[in-house]
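Everything on this sheet refers to the single structure shown next.
The other protein chains are all here in position, but one chain of the complex has been omitted.
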Amino acid sequence: MRKQERDNILRCLNCFERMEIPPKAKQFTCPKCKLQYYIGWRDGQAKILGTVEEGEKEV
Amino acid sequence: MTLKSKIAIIDLTKNEIRTEPISEKMRRLYLGGRGIGAHLIYNHVEPRTDPLGPGNVLVISAGILTGTMAPAASRVHFGGKSPVTNGFGSSNMGGYFGPELKFAGFEHLVIKGASPKPVYLWVHDGEIEIRDASHLWGKDTFETPQIIRDELEDEEIKVACIGLAGENQVRLANFRTGPKDSAGRTGTGCIAGSKKLKAIAVRGHQDLKLAHPKEALQYAKKVVDQIMSTKVAKAMSVDGTSFIWNVTNTSGLLEFYNGQVNKLENWRGLTIEAFEKYKTGMAGCFNCTVHCRHQFRINDGAWAGTFGEGPEYNTQTALGSFGADNWETLLVGWHLANKYGIDTTGWSNDVRGVMELYQRGIIDKEVTGGLDLSWDNANQLIPILLEQTAKKEGLGAILAEGSLGIIRELSKYSKDVEYYILHVKGLGKLGNVDRVQPSFALGIATSTRGADHLRSRPALDHYHLPEDVLKKLYGGYVSSDFRSYEGKARMVRWHELTYAVVDCIGTCKFQTVFFSPNLPAYKEWVNYLKYITGLEFTEEELFNIGERVYTLERMFNYREAGYTRKDDRIPERCIREPLKYGLPAIKGGHIDRKKFNKMLDEYYELHGWDKEGLPLPETLKRLELDEEPPYKLER
Partner (left out) sequence: MEKMILVDYTKCTGCRLCETVCSVMNTGACNPERSRIKIIRWEWEGLQIPTLCLQCDEPACVTVCPVKALSRNSGSGCVKLNLSLCIGCKLCMQACPFGAMSYDFIKKEMIKCEFCDGDPACVKFCETQALQFVDVSNASLRKKRSLGAQVLMAIGKSEGAL
């Protein structure tokens, strides 16, 4: 049997703090820098989709 | 050494073919793949020759382990003097062509001279024929392989071919095989077009004998388990390399509109979830358990019925950086670029630069042949411009000349043109931000093939690994922070040399330390080489081979194009324009010129090069590069 790396651990893209995402969560806030992320799930793996505070306009 | 693969030297002018074995000394100095390829390119290309002339050489090099059960041992290199950079041209692709070349008994093909009429090479079981290709000239890269298979009556023939772009000697033309595999960068397809070489067809029934088959099988299972237990392998097997896109866009690490901004507001249209409606499955390269290539079909609209494989992260950022917010634009662009045989990365980079010139009023509709190059028109422009480039018509005639040609042609309208065409040594860059990560910036500035991210991409720099782990891996201090300059010269050099070793071996880079410190590296390669070929190397010997290969490529660049420190630079935009958007850690980031220069000094010193970036005599001696006349550098 293979030892799998944990699928619900992500790192904050801003401060690199470890984030343990609860199963099926759609949003998550970084415990350290408080950045809010949208979370997606692909085949059981947690993914960062974007940040909740968006709205930056392009040129 | 149980593998008996040969080198074939094919002269298209004289219509002569001869073969040579690969000596043990060659293996110990250059190993195989990109390494022996670099040696062949260095020795066979006539010094300072015209890249589009008969003095240039096209070298096709499979890895030493390509065709064996080393993980994803599918890779093959195409190289020569690049028509884009005038320096070392080199591009690597997966799929099934490389293994078939090995089964046909060859590891390297050296193609010299030029044919007066279109030809293709038929390589099969130790034999090579030069065959008429006049019926193939004008056919795209999708149809050419099947025509050859029908002609030679074998469905298992693998074909690497050029499209219309290569035939027309568009500088960015590439080599293609299958629905999507491409030796994309540095214009190797253009070299073939200049020789009137349309395709190389291969078929093999020969053994690749293993030294220790039982141990090799057991070890292969162990390494596959090691690879497939990592998160990154799982992510790639579901979403391909596109799994990176959301993370980089969220951070603010993607460039849009030629690097003017670094965030796409309508990101939901380009997520991998949005791609699902096109996806029909996942497929893999030769002997790869990760199977990271998508298969897709467009089901409705003007392009209904279009089937393809891919796309990759690289092209998602390239074609996606015009501000497109839907997958169909990308898939259509991808499909056409593959059909014509054009490098999506370099082409997109150049087109973005020209569109910014239009945005700023530096060029107008007279220059563009009547086309409105506003960013809003990107969806319509991409297919039009791809066709024009392949046919060298209208604005395409300028785009076909690559970054340096575009600058040369358009500088008459403004001296600022050079600022807006982002390139290093003439090769356009990936639509990824480099200006906030010193390691990435150093990587593209010094890469031996121009602004290429794969030569040395230290993706690990973004993982914020503990400093003791980094110190152990790199043999010295490297900062955990990707924004720091500390130790990054050491990091970049280590990755350059390591990826050179991977390219000599012929396995896929993505199943190595590229993506994770838990993925295969030197320890695994030493074992693989021992069990499969019987050759024994230490980890340090492999590292030295990487160093030798990289240094030789650098020497080639100096010999052919005079590239020195002044050319190890990043686009000025990366220094002068801080990032407008992004996460707090990213926003405002830009490269500091003084710190960059200091990092470059450290990098040269680590390599054993002088202040101009040229190898010192003692370095050449240590790497055994000083012995033969071709290696003497004239200053």
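We just call them A and B in the order they show up, numbering each chain from 1.
By definition in this document, a residue touches a chain if its C-beta (ideal position, glycine included) is under 8 Å from a C-beta of that chain, and two chains touch if they have at least 3 such contacts.
Everything quoted here is computed from the prediction, not taken from an experiment.
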Left-out chain, listing which of the shown chains it touches: B
Omitted-chain contact residue, chosen from B:Gly98, B:Gly178, B:Gly320 or B:Gly443: B:Gly178
Given B:Gln260, B:Gln295, B:Gln359 or B:Asn527, the one touching the chain that is not displayed: B:Gln295
Chain not shown: contacting residue from B:Gly53, B:Gly138 or B:Gly281: B:Gly281
Candidates B:Tyr42, B:Phe103 or B:Trp347 - the one touching the absent chain: B:Phe103
Residues of chain B in contact with the chain not shown: 67-69, 96, 103, 142, 178-179, 204-210, 213, 216-217, 220-221, 224, 228, 237, 280-291, 295, 297, 307, 309
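Going forward, only the chains that are shown with their structure count from here on.
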Length of the line joining the C-alpha centres of chain A and chain B, rounded to whole Å: 31
Of chain A, residues touching chain B in the complex: 2-7, 11, 13-16, 33, 35, 37, 40, 42-43, 45, 47-51, 54-59
Complex contacts: residues of chain B adjacent to chain A: 225, 228-231, 234-235, 238-239, 243, 246-247, 249-251, 256-257, 260-261, 263-265, 267-268, 271-273, 323, 463-464, 518, 581, 583-586
